[in-house]
Structure formats: structure tokens, C-alpha cells
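Everything below concerns the one structure shown next.
Of the protein chains in this complex, one is absent; all others appear in place.
Every chain is named by a letter (A and B) in the order it is written, and numbering of its residues begins at 1.
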Amino acid sequence: MSKPRVAIFDFADCEGCELQIANLEEEILDLITIVDVVSFREVMKEHSDDYDIAIIEGSIMRPMDEERLRFIRSRAKILVALGACATIGGVNTLRNQWTPDEVKKEVYGSAKLNETLFDVGPAKAINEVVPVDYYIHGCPIDLDEFKAVVTSLALGKKPEIPTYPVCVECTKNENVCLYELGKFCLGPITRAGCKAICPTHNSPCDGCRGILKKPETECVKDLVARYDLTYEELAQRCTVFNSGKEACK
Amino acid sequence: MTKDLSVHVHHLTRVEGHGDIVLDVKAGKIQQLQWQVVEAPRFFEAMLRGRKYSELRLITSRICGICSIGHSLASLKATEDALGIKISEQTQILRRLAINAENMQSHILHIGYLAAPDLLGVGSVVPLAGSKHHDVLLKIVTLHRLSNVMSNLICGRTTHPIRLTVGGFTKVPTKHQLEDLKASLQEALPLAKDLVGVLQSLQNKIPDFERETEYIGLSSPKEYALYDGTMTSTDTGPFHENKNYQSLMKEYVVPQSTAKYAKHARASYLVGALARFNLNSSQLHPQAQEAAEYFDMHAPCTNPFLNTYAQMIEFIHNIEDSQLLIDMLLSRGPRDEKPVTVTPKAGRGVGIVEVPRGILVHDYTLDKNGNCTKANCIIPTNQNHANIQLDMEALVPTILHKSPQDIELTLEMLVRAYDPCISCSTHYLTIHFI
Partner (left out) sequence: MNHPTLTITKKELAVFVNKLIADTTYDVVGPKAKGKRFAYETLENASDLRLDHDVTILPPKKYFLPICETLLHYNLKKAFDAHPEAEDKPRIIIGMHPYDIIALQQSDKVYLDYQKDDFYQKRRSSTIIIGADIETVSERSFAASMETHTTNEGFDLLLTSIGASYAVTIGTDKGKKLLDKYAVTKKITPVDLKKVTDMRSRLTGRYKRSVKAPKEDWPRILAANHDHAIWEEKSDHCMECSSCTMVCPTCYCYDVRDTTDLNLTNGGRFRTWDGCMLKDFGRIGSGEVFRKDIKDRYRHRFYRKGNYIPARYGYIACVGCGRCGIACLPDIADPCDVFNDLSRFGQQPDTDRYYIRRTTKPQEKGIIHIPRSATITRIQRLTTAETLYELELDDKKPLGHKPGQFVEISVLGIGEAPFCVSSAPSPAPVFEIAVRKVGNVTSKLATLSVGDKVGVRGPLGVGFDVKAYEKKDLLFTSGGIGIFPMRSLVNYVLAPENRPKYKSITILYGAKTPAEVLFQNEINAWKKVEGVQVEQTVDRCEKNECWMGCTGLITTLFPKVETKKLDIKNTIAVVIGPPIMYRFVIKCLQTIGVTDDHIFVSLERRMKCGVAKCGHCQMNGVYVCKEGPVFNNAELQNLPEAFE
């Protein structure tokens, strides 16, 4: 079996998820023995447009970015969205409540801006522009999940992503529930796969892996009422990572 | 010499974010020479509008994946300043450890993965595996992992830290964990020194280029300033009005860039490891001083390519400094402190820290419920853009006789030496919320 050719691309984001790949440390050497990394701008100068698997990080902001993404999709057999910005839109979508013109005016004032560079639309998740085959969720991604997806693809197996909430992993970690401590946590409605890392460090889940049950679902409303929180607080908290169109799917 | 030349570097590699270099020479005359930032703008502070004080760090951490700890700390300092919160001594020490960890992680990433390939004549670290430099690669990897282990221990996670919160830490490391960390740092020192040797042997690959400029960073009488200090310029000296930082860092918009540019006393200034070195080198810990001697670097050092070397010196300093900080914690016994309780109130706060790429400012105004009404961030890389441009303008005439490939590589190396964090710099914006 020939090695799959992998290209890693980034759009609007913090590049933190790509950084996790560098955090593989010695295992990077294993990675490059099982796949050919043909493009990874953040760490290598070499580049090729001939690849089987494209891994996309970041949200899509501008027509020029959409065009570049469509080109990548047309060349890739498998397209993987990497990290919250790519999978659900992530924090980038927080600004979508205002129009691009409003934001630009407020940000750069009356300065004359380059029309192409600043031709900005609403921030989008990758699958709002092109079809996505697999998702690696999180802000940032979980390195073990990244490895599981890469090895799965290299072995010809469909990667499995949890469809259950963070509570499952949190309970397995034997954490004291943050609700018991009077803290407000999105774990019960957020997709697991992060090993409940935030609650394990006594910090509430913020929903970066995507919301499984919308805040307006009856059982979520019940939960909020039971713990003396307001629905508005919950909904507001959800918007940090889940303001995008793709977030509550 | 009369020649035509066109250098177009589209999406410069091995830097964080998207930037282009454009050089057009006709008949030996430079027609166009530009450093362009083409990263999609993210309008970060717009996202802060109306957000609760407790969410500001959460959101601004996402400005940058490499210096998310630095952004978190600047954000917390600004928030705590606005709310009038005093943090404990233990929190201060832990935050200094956090900033050391990030400086180490970011510097070694830049030295090892981003800059070293140029010095070793390869396109990336990948070809180093199995080559005669394999051993060097493993040392880089070991030091990189140690930096991450340290960040994980102090902050819960390297990228987008978890434990850092308004008023303190959600969880603190145990005595055992700190002892183990101290031992690992001790083991890492010889490896870091080996790397100093390797860099010294490659110093002849550094272009012989000098351009004196203004250097700005934090300074403190107590220490080599990173977490706390007074904004200081090599031209004009200390500047004590934290809340008036904008008169020191004057920002402006240029047409070729989605990031803002900045200047102070001159047309441009430089921030980052080299600026800190030029301001505070006498306060480096002993083994870091030795490394500087070994590189024969003395303040003021005016070759911007040597920023990478200043980072290496800081890396050693961070190891030494962390060991001392851990000793302080161990002598007191790390306490399971809860974060300070917060009572929301209205106010404005400014948080200034040194992050790997230079001085970073977060500035928030909160309403009486603790919700953000106005936010501003000054990103280190923004402050360097103008200096990169002016360096290029001074550099190109001196290298025009070289081959286009050499010119391209030298220009790339120059930008890389600044270790620009372009994603950060385009996340910049100032907003006055209504």
C-alpha cells in the first residue's frame, strides 16, 4: 500500500491546532513514515498540490479563501476539518452578529482598506463551503484523537467520533461535578472526545467540541432551572464557540 | 550593476500566519519592495463586546495558538486591573513559571523547527531525521517536549491554557510534580547548552547586516522583566503611564496589510527577544550570560537576524529562572489556593506582559456588571511590521549582487528571524462600543 499524501492548510485561526501536530514530538517521525506530508506551510517550505488527504484548519472569511478551499477540495480524496474554527466555526463566528461592514468600520475606522484583503463575509465553518469527510473537533484538538483519526485513515478505517456528552469522560475521570460546586458547565450538552480536560482542571466546559443539544431543548432548560441559572446565561455561554450555523447540528 | 529581478514569496513558509514578500527590481533600481500581511482579518476584539469579565481570557487566548499563555496573562492582568483584584504571591510565581514555559516552548519551536532549517540548508526539519543532524533534532524535540510538559503542569494545557483564571488558578501543581519538573529542567540545561554550541557553529550563516533602531520592552529593577515591568525604550527611557500606552505605541493602517503597523520615536521600532536583550541583558541569569558571551553578543546588538540567538539566550535564562521559582514555591509548600472571589464593578484595566515575540498590551473597559464595553490589544508582531519593512529596504541594496535565490532566501530569513505571529497581528483591532 503506498503512503497517503497529506497536505495541511490553514485559514483564519490561531494555528494552535497545527501546533499540536508539532507537539507530537518524536512521534512526528512516525507520522512521516506512514504518510507523506506534502504541504504544511507552518513548518515546511516544500509544497505540492498532489495529495490524497487535505487537513483544513481555520474558518472561512473571504471569497478568496472560499476559492482556495474549493481548489483544495477538488484535489483531495478525503477532506478533514481540524479544530473548532474549521468544524463549527468556533470563536470566529462570534462577530457574525454584526455585518462585516459594521465590524470593519469599528475596527479600522475611516482608513482606506485594501479591497481584496478586506473583502470579508460572515465567518464560516468548512462544511458551509465544501463537503467535509471527517471532523477532528476541539479548541484546540486533542492530540490522541488526531492520532486516532490519522491511524484510522492510514489503516482504511472510518474514524469514530463520540456522539455522547463530556459528562461521560468527566465521570470516568472521577471528577467532582462542577454543578455540585455551583459552577456552570457545558459538559452535559457538549460532544466528548477531549477526555473532559477542562472540568478535570476544575474549569467549566465551554463547548468547543460542538453542542449536542441546543440550549432551547426542554431537558436543557430544565437543567438550567434546576441549578438556579438563567437560560440567557447558558445561551450566552454557548455562543463562545457555537455561534456558527454549523455549531448546533 | 543593472539588472531586472522579481521576487514573489507567496505565503511565506515556516512562520505563523500568512504573509507575502514582494520585490521588483528594474535596471538595478528597486521598483517595489514590500512585506505584505495577507492573513484574513479576524476582528478579535469585536468578539469581546458585551462578554462577561470571566470570558475575556477564554476568548483572547484564541488570538494565538503559540502564545496563548501570554495572551491569557495579559488578559487576566487587564481584567484584574479593571476589577481592582490583588492576586496572591503564589499566583504571581506560578504565572511567572507559565510565562517561562511559553517562552521556552515558543523559542525552541522557532529556533529548532522554523529557523534552523535555513542555517542547515534544508526546507524543513523533516529531512533532518536520519541525517547527520538527527542528534540535534532529537535534542530540539526533547527541549520542546519539556517546555510543553511544563506548560501542561502549570496551565493544564500548552495551547489555550485551562487553569489560568481571573484571580488565580483553578488547580495548582503538587509538591511532587514541582520536584519532578525541577529535576527535568536540570537535565535539560546541558542539552540547551549543546544547542548553543550548534548555533554558535552556524553563526557564520547569519548575514552580516546591521541596522540600528529603537528597541522597546518591559524593564524592571528586580529581574529580567517578562511578567511585570515598566515599558522602556532605548531611545526615550522608561514610560510609566501604563494606561497611556498608545502614546508610546502609535498604530496606523497601511494598504498592503490586514495588520496594523506601529511607530514611536522613529519610523519604526523593534520588540521581542532582541529588544529585551538590548534593554536588560545585565539581568540575565549566569548561564544565559555565558551563552551570550559564547555568541559574542553584547547590547546593543543591531543585527535583527540575531533575534533567534537572543531567543536561545532567553531559553537558558528561562530554565534557570524557573528553577529558582520552583524553589520559592517548594520552600513555602504549594498551597491549594482558590482564585480570589470577584465582585464585578465598572473600570478600565491595562495588562502588559512580555510574550515570546515582544511586548503585549490588553486594555479593557468593563461596565458595572463586569461586561466588556471596550477592548484594545497591541500585538508584538504589529509593532515589528514597520521595522521588518525598513530592514528590508536597508538590506536589499546590499545584497542585490546575489542570485535571486539567495536574495529570496535572505529576505525570508530576515522575516523568519522576527518570528512573526501573523495570526495574532491580524486579530488586532480597537473598538469603541456604544
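Everything that follows uses one rule, which is that a contact is a pair of C-beta atoms (placed from the backbone, for glycine too) under 8 Å apart; a residue touches a chain by one contact, two chains touch by 3 or more.
Since the structure is predicted, the reported quantities are computational estimates derived from the model, not experimental observations.
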Neighbours of the unshown chain, displayed set only, are A
Of the listed residues A:122, A:165, A:193 or A:207, which contacts the missing chain in the full complex?
A:165
Using the touch definition up top, pick the residue from A:45, A:147 or A:245 that touches the left-out chain.
A:147
Please identify, in ascending order, the residues of chain A that touch the omitted chain?
24, 27, 30-31, 33-34, 147-148, 150-151, 154-158, 160, 163-165, 167-168, 171-172, 174-177, 179-181, 188-189, 213, 218-220, 222-223, 226-227
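We adopt the following convention: only the chains that are shown with their structure count from here on.
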Residues on chain B engaged by chain A in the complex (per definition of touch):
11, 13-18, 38-43, 45-47, 52, 55, 58-59, 62-66, 68, 109, 113-114, 117, 123-126, 129, 138, 141, 144-145, 148, 156-160, 162-163, 165, 170-171, 252-253, 255-258, 423-424, 427, 429-432
Contacting residues of chain A [partner chain B, same complex]:
10-20, 22-23, 25-26, 28-29, 32, 37, 40-47, 61-62, 65, 90-92, 94-95, 98, 103-104, 106-108, 111-114, 117-118, 120, 123, 139-140, 197-198, 201-203, 206, 236-237, 240
